[in-house]
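Take a look at the structure set out below.
Below, a portion of the complex is reproduced, with chain positions unchanged.
Per-chain numbering from 1; labels A, B and C assigned in written order.
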Amino acid sequence: MLRFDLSKKLGETELLPLLHFKGQIQLTGICTLFGDSGAGKTSLVRALAGLDDDFSGSVCFKSNSWQGEKHFVRTEKRKIGIVFQEPRLFPHLDVLANLQLAGKKADAPLYTIKQLAEILGFSDLLHKRSRQLSGGQKQRIAIARAILRAPELLIMDEPLASLDKPSRLELLPFIKKLGEQIPTLYITHNMQELFYLSRQMLLIDRGRVEAIGDPNLLFLDARLSLVKHAHSGLLIEVNKITWQPMFAMASGRIDGQAILLTGYQEREEKALPDKLQIKVASKDIIIATRPIKHSSLQNCLQVTILQIEPLVAGVALLTLTTGKQKLLAKITRKSLIELKLQPNLVVFAYIKAMSIVGEAE
Amino acid sequence: DFAPIKVAVASNFRNSLTEIAANYTVQSGQKVLISSASSGTLYNQIRHGAPFDLFLSADQKRAQLIEQSALGVKGSRFTYAQGQLAFWVPRQQAKVDLTTLKQYSGRFAIANPRLAPYGLAAEQALKALHLWRQFSYVQGANISQTYQFIESGNVEAGLVAYAQLLQNPLLKAEQYYLLPAHLHQPIVQQGVLLAAAKQPEKVQQFIDYLISAEVQALLREKGYL
Amino acid sequence: MLSELDSSAILLTLKLAGLTTFILLLIAPPLAWWLAHSQRIFRPLIEALVALPLILPPTVLGFYLLIAFSPDNPFGQFWLSLTGSQLAFSFSGLLIASIIYSLPFVVQPLQSAFANLQKEYLEVGAMLGFNGPERFYRVLLPMLLPSFIIAGGLGFAHTIGEFGVVLMIGGNIPGETQLVSIALFDHVESLEYGQAHLLSLLLLGFSMALLVVIYGLLQKRQRALQYA
């Protein structure tokens, strides 16, 4: 458990006269920090790391009080590994020396430099200086450095922001696995990362903690500042996974209804997990009032319309339910009118595409 | 025992004293340690506890001040040398004499009258000759700087110590004119035995040697009176 | 060639300059750090105080130090009661005087470097678990090595050449407080030019050689940092 109640005055004339962060988060897996540019994400993690002593208030990490009225545990004693928003490699050291320095005070790092170099793909860069690295290379080395510190808490401030998509997709599973070994605070602007990595999300808005909770629920809540991101899609849990050798594809069930999992890599039958999480983008759902035949649409769920909201001109957002789980669907006003859709109507929701997000617990 | 005598000597006499002390060590076996600085510096050091046995000042005043204070031994003050002033014009072809001095125009090097006894004497002499207002002066902080001003060619002429001139192997007799001693108060260099001396008898023996006829004769050869 | 006195003066000078530089490299960094970053109202005053020894001519500074070191005065008395020996005219006295006089030369290049340092790197140091002193020697020192070398070199060179203060405080006692600078001064004053030139050449040659080696190593490192 990480509990904090921290505040800092920035000055009356400021855009944000006061930063005040209060909340508590579970230290299992990755907790994502999400919010607009300038909302205060970096400020919060810096305060938690003890890097900004202008913050007053309290911080409790597990059973230790890191900051209170009369005491302040210094950063170096908090055992936090930080990937700063800028890489901050030491310019006078080569990559290897930068990483070795990180191990000086580490008790038992989970990985060796060599392992990390392989995982993060910088084995060839060990003897380069910071100046000779590309932006993305620096970021990968900064990640390795934070891990080598053998921290009890890992803070990553947009660590993958300047990586290309394939590298990012390659690293995400590693970060997710890491998060299961070391509690992690992860700042990102990327919703794919957010949904893939986190079971817990801390929403920051204008210098405050606006909400803490399951990203799924927060993205469903139209009262939050998230509303501008919402409608992009929700996570759904699929269980009873089995393998369909004929189509080289796995299938499963959502609240009892069968579904085929596209995009899931081939695995041996016994290695299949029990449950999976998938993300269905709201624009990937097709609503039909009768079943569709003779098409490439494979996945059909029978759902009930819960709510119909107008979005931008010409587009409406439907909230659907399969019983226990919810889905969002974006359709045109034209369809809405032609199909005469209304709340409580039962319709067919065809899922055109989905992404496998991870194995559910 | 063989604890050396520590002598504080004004810089301008350091050379001569080194030679004298070396002779003395050969004769008596007594070692002499020489520390030199300007008389003013030495005076200040002695006042603040410098561990010297003997103070050889370049003037009379500072030796007197020490003698009168608790730092010196009353009645121990003595004159060990008397300097002579010479008018030096190294680049002069014809023989330098009083007329040369009287006709000289241009920058004139002397020692600072406030700091150095040779400077004071120079001022007195030039005033006696009614030449004091005739020149514009370049002052050395001590007599050796004054000598160097001239020697380096930056000033053409000036009043220096005769003893310094005699050290110069290239010196020619035409280049200088020895000022008559009556033009200024005598440039007496006095010494005083210091109260802090651990072995006053040994120091006194050295003083005796210093003012012995043998040494004084040597000093006359070196340009002192 | 070189008189015995002169060579003992050289040894003494090296000892003094080495020790002074060493001690200054211990004292100066924290002071320079404080001067570069403190927001205390009296910081400019301390900053000016550090530069103060420069304002007074060395002989005059030496004169005042002489007064301060004298057993008649509290500081001199304190020292006497502490160590049983007098401060003026001793090697310790020279050392203290040199430290005071060379302090600004070591502090100010460091302060100049610290003032422009990006604190970000110290935050990284803290993140990596290093406490204050460890950050100094694991982060600051290697990162700002050129500045430390410049500062040390300046302090060293200056201590070698210093003369007014040490003449006043030291008393020019051969073998004990007679330094090369004073010996050299003596030679010039007593018109012993041959010895003066020889000693100057030796001093310059040695110091040049030392500095060229140090600065050369520095340049080599810099080259490695940029092009390796």
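Operating definition for what follows: a residue touches a chain if its C-beta (ideal position, glycine included) is under 8 Å from a C-beta of that chain, and two chains touch if they have at least 3 such contacts.
These numbers come from a predicted model, not from an experiment.
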How many times does each labelled chain turn up in the complete complex?
A x2, B x1, C x2
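Definition applied: only the chains that are shown with their structure count from here on.
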Building nodes from the protein chains and edges from chain pairs that touch, which of line, ring, star, complete or other describes the result?
line
If you average the CA atoms of subunit A and of subunit C, how many Å lie between those two points?
56
Averaging over Cα atoms per chain, report the distance between subunit A and subunit B in Å.
91
Give, as an integer number of Å, the spacing between the C-alpha centres of subunit C and subunit B.
35
Which positions in subunit A touch two or more other chains at once?
none
Using the touch rule from the top, collect the residues of subunit C that touch subunit B in their complex.
59, 63, 66-67, 69-72, 86, 88-89, 167-168, 171-175, 178, 186, 188-192
Mind pulling up the subunit C residues that touch subunit A in the complex?
120-121, 123-131, 134, 138-139, 142-143, 145, 225-226, 228
How about subunit A: which of its residues touch subunit C in the complex?
49-51, 74-76, 79-82, 84, 86, 88, 90-94, 101-102, 104-106, 127, 129, 131, 145-146, 149
